[in-house]
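What follows is a structure written as structure tokens; I'll ask about it next.
Shown here: the complex without one of its protein chains, the others still in place.
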Amino acid sequence: MKKKLFFTGLIVMFALSAIGHFGHWDMTAQFIISAIAIVFVAGFLGKATESVAHYAGQRLGGFLNATFGNAAELIIAIFLVKEGLFDMVKASITGSIIGNLLLVLGLSFLLGGLKYKVQTYNIKLAEHNGSLMILAIVALFVPAVFIKMEKFSIDEDKLLSIAVACILIACYLLWLVFSMITHKDMLADEVMNADHGEEPSWSKLTSIIMLVVATVMVAFVSEWLVHTLDTFTHKFGLSELFVGAFVIAIVGNAAEHSAAIMLAMKNKIGAAVEIAIGSSLQIALFVAPVLILVSILFNHNSFMDIVFTPIELTAIGVSVFIAKSVNKDGSTNWYEGVLLLMLYAILGFAFYLV
Amino acid sequence: MKKKLFFTGLIVMFALSAIGHFGHWDMTAQFIISAIAIVFVAGFLGKATESVAHYAGQRLGGFLNATFGNAAELIIAIFLVKEGLFDMVKASITGSIIGNLLLVLGLSFLLGGLKYKVQTYNIKLAEHNGSLMILAIVALFVPAVFIKMEKFSIDEDKLLSIAVACILIACYLLWLVFSMITHKDMLADEVMNADHGEEPSWSKLTSIIMLVVATVMVAFVSEWLVHTLDTFTHKFGLSELFVGAFVIAIVGNAAEHSAAIMLAMKNKIGAAVEIAIGSSLQIALFVAPVLILVSILFNHNSFMDIVFTPIELTAIGVSVFIAKSVNKDGSTNWYEGVLLLMLYAILGFAFYLV
Partner (left out) sequence: MKKKLFFTGLIVMFALSAIGHFGHWDMTAQFIISAIAIVFVAGFLGKATESVAHYAGQRLGGFLNATFGNAAELIIAIFLVKEGLFDMVKASITGSIIGNLLLVLGLSFLLGGLKYKVQTYNIKLAEHNGSLMILAIVALFVPAVFIKMEKFSIDEDKLLSIAVACILIACYLLWLVFSMITHKDMLADEVMNADHGEEPSWSKLTSIIMLVVATVMVAFVSEWLVHTLDTFTHKFGLSELFVGAFVIAIVGNAAEHSAAIMLAMKNKIGAAVEIAIGSSLQIALFVAPVLILVSILFNHNSFMDIVFTPIELTAIGVSVFIAKSVNKDGSTNWYEGVLLLMLYAILGFAFYLV
């Protein structure tokens, strides 16, 4: 009964927001409708992820969720790169990374921690995630220092950007080999095996189909919602940097957000961490470098280099450090969530004032 | 017998240094008397803390000691803020943080470690302390980068300073909730419970009263001693930065210093760490933000923003990193004390040359 109501709401809101978008309705109406729709589609994605996680284990489920979530972002960003909007792309990459590390992880730890005193997950995974996060920030930091300090020419800038992008993609692909093939068992979540309490609603195949469908719906509604934001930013006088790094990043990651938080509240904190950190690692090690390579293939006159601004690097750097510090023991509580959210608030306020 | 002698010395030296101060004696005489008096009152505070710690557990005892110690500093700093001496206040905040993290912790580990081969304390506490220290340094670092890089206006500077100050105070209050209420047991020191060897001299109530009395005495003698320093700095040609960050910080924290070291030498390293790290966290997360808010309430033409100088941020940042690295395993030895003291020596020498 409750389920039927949910799916009716989901289809109605999705259809309405499609009609609003293509019918060029009033922007305020479009915004409200899409905002409600995103709650439904994100909830749907959460259900599908959880069902897949039941069959595939928390980690693979988390990985699938992160990948489907970022696929939508990657497609939107490719269109922005094609139009040469490099600064907005970098701002939204920054926003996605800090949004996942601070907002998603923070809310998961806080809400999960209010329900369960301590939540634990595989410490080996926490350690490897930490090392990968360090590599990601270092790989963004090193070119920025060299290119600025040594006054590299455009060609040297391009060469270094291509080299670092290729190295990061290689790291990401080898990480998949390591975590999904050679050391799969070492990183698995023991908690998972003991956790068969809840029976999933769908079969294995249906779950996977539902995950794909839900992701596509999230991608569409996110795009429609982002489309309405432009008008709003002008009304409220927000800077493009703030909109790119906070508004677009929050809305664009709604799927990961709701899925991770729902899992945390069901004491599956391992899957929540996998979604949040996995997603930010995927953006830093895969999405960002792919966009750099794409920009070089597409544009003949200009390209997107790997040099982020000092405030973007600062935001990513401090987020990685605090997330690494909070995560390193593989155990979480509500106060660790507070710490992450407080830093997100500081960064949000600072970006807002820029 | 030994006890009686000590209390006679305490009262005589306290009285003498009060008479010297209010009677405007020769500055050199005042300095020598106050310096001897501070040894007695600090020793008294150490005894009182230890006695309270016996009843309250090492952690609460440490927290009380840190709070009483910093109350004196806060009061002195408020007077400095009122007079608009913002640079000296920031220098003494810097000095208190690095003094606690490097000098107090370093001496505790070294002297404790020379007596006991390895000393251990609750690893969960070490981890949470580490995350809080990272938040503190990040919260000081982020505004400095944004305000300098983006050339914020005075109003934006003020807004960001207020916002970050409020967030830090909120973090500190929630930390008290977490560590004293919701997760009290998780952070408790098991060592404590087994440690009833020494019978305390005072009852529970007397111990608390003694703690308050001792703190007040330390506050007075510290202030009298600080008062004599001005003359000395002119004689020896020391910079205000050096005096603020090293001399004032060392004298002003004499209480924590002696209490922590005495506890370490009695193998109560958990309480020593709680005093040293708790005190520096309290300064970064509570005292500093309160002073910023106070400066905005008091002054109409100017205010103390949250932007520390690059060398202050460097000093705090490197101290946090090495203290975090040394503390993260919840076990200490003499060499870890050496590392902390050596960094303190490097920073002291660098500040001296400025």
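We just call them A and B in the order they show up, numbering each chain from 1.
Going forward, contacts are C-beta pairs under 8 Å (C-beta built on N, C-alpha and C of every residue); 3 or more make two chains touch, one makes a residue touch a chain.
This one's a predicted model, so the numbers in the text were calculated from it and none came from an experiment.
When the whole complex is considered, the residue among B:Thr67, B:Asn299 or B:Thr314 that touches the unshown chain is B:Thr314. If you put the hidden chain back, the residue from A:Phe178, A:Trp202, A:Phe298 or A:Tyr352 that touches it is A:Phe178. In the complete assembly, the contact with the undisplayed chain comes from A:Leu135, out of A:Leu85, A:Leu135 or A:Ile208. Interface note for the absent chain: among B:Ala136, B:Met304 or B:Ile322, the touching residue is B:Ile322. Not every partner is drawn; the one left out touches chain B at residues 117-118, 309-311, 314-315, 318, 321-322, 325-326, 328-329, 333-336, 338-339, 342-343, 345-347, 349-350, 353-354.
Hidden from this view is one chain, which touches chain A at 124, 127-128, 130-132, 134-135, 138-139, 141-143, 145-146, 149-150, 152, 156, 159-160, 163-164, 167, 170-171, 174-175, 178, 182-183, 186, 324.
We adopt the following convention: only the chains that are shown with their structure count from here on.
Per-chain CA centroids place chain A at a distance of 40 Å from chain B.
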